[in-house]
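Selected chains only, in their assembly positions.
Chain nomenclature is as follows: A and B, assigned in order of appearance, with residue numbering initiated at 1 for each chain independently.
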Amino acid sequence: MSGDIEARLAEMDIVLPKPVAPIANYVPVVITGTLAVVSGQIPVIDGKVAYTGQVGIGVSIEEATKAARQCMINVLAQLRAACDGDLDRVRRVVRLGGFIAAPSSFTQHAVVMNGASDLAVAVFGENGRHARSTIGVPSLPADAAVEVEAMVELAW
Amino acid sequence: MSGDIEARLAEMDIVLPKPVAPIANYVPVVITGTLAVVSGQIPVIDGKVAYTGQVGIGVSIEEATKAARQCMINVLAQLRAACDGDLDRVRRVVRLGGFIAAPSSFTQHAVVMNGASDLAVAVFGENGRHARSTIGVPSLPADAAVEVEAMVELAW
């Protein structure tokens, strides 16, 4: 666990958790060619979904932003495991998909999703700048408030 | 229509239907490089959407799981047509996206989506193990209860 990205995570006081096991019959990451596709991650901390419910009702925008950041931390943990511990293999964060559980009146999806995007850029710098689609949803698996999926380009 | 995957489908008593025609101006599958991108499939059987409405209201979890399985059967039918009848060209199921029509109180998305994922693994074995994102949605085209999209790696 050394390398430029590990050093950056340490500077930011981020300790990546043990990757979260999928809650059903799928795998966290599939690598095809130079692309790593990361399954949708929910804001699990220590085995428990830390942010549940709809943003704007039971969950504040500030909490939801932290939830999105936690989803991205879990994406990084999955990627590290898929790269045999070497996050320096990530050449570019290509795309993040953000799903925000919220009522029809909600409009601040972009602010919430920045919790994930800001972390990607803080960790990977220019290589962390990504395309992104963010949408509202009525509900997510395990009542999670936010879910984030990723597509990443790897170096060989 | 021979080959290892066809034999496996026959063992499982699965007869792939004639691929469902898109309901609007798009195509079922686009191949780019080694990737096949399959349009979102709804649970059409014999030209009719077999499972409609929201899961947890008009549709039970058990029915929705069958709906997800039917979506995956329709994905396989589209893939077979795109591979000129040879599903043995599928080297890896890279990603499934699952959309479950459900109210905001619903939490069992992962169980429902296993209807698709379990079939992928049963048919392709280790090569069927995929990344996955599953979300709730208020509504889907043609009032479908479930929609499944796929990205697959093909051998040359």
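The criterion applied here is as follows: contacts are C-beta pairs under 8 Å (C-beta built on N, C-alpha and C of every residue); 3 or more make two chains touch, one makes a residue touch a chain.
For clarity, every value in this text was computed on a predicted model and none was experimentally measured.
The complex is a homo-oligomer: 2 chains are shown here, and the full assembly described by the structure file contains 3 identical copies.
Here, only the chains that are shown with their structure count from here on.
Rounded to whole angstrom units, the spacing between the C-alpha centres of chain A and chain B is 25. By the touch rule above, chain A contacts chain B in their complex via residues 22-30, 32-33, 37-40, 54, 97, 99, 101, 103, 137-143, 147, 149.
Chain contact summary for the complex, chain B toward chain A: residues 33-35, 92-96, 102-107, 109-111, 113-114, 117-118, 121, 129-138, 151, 153.
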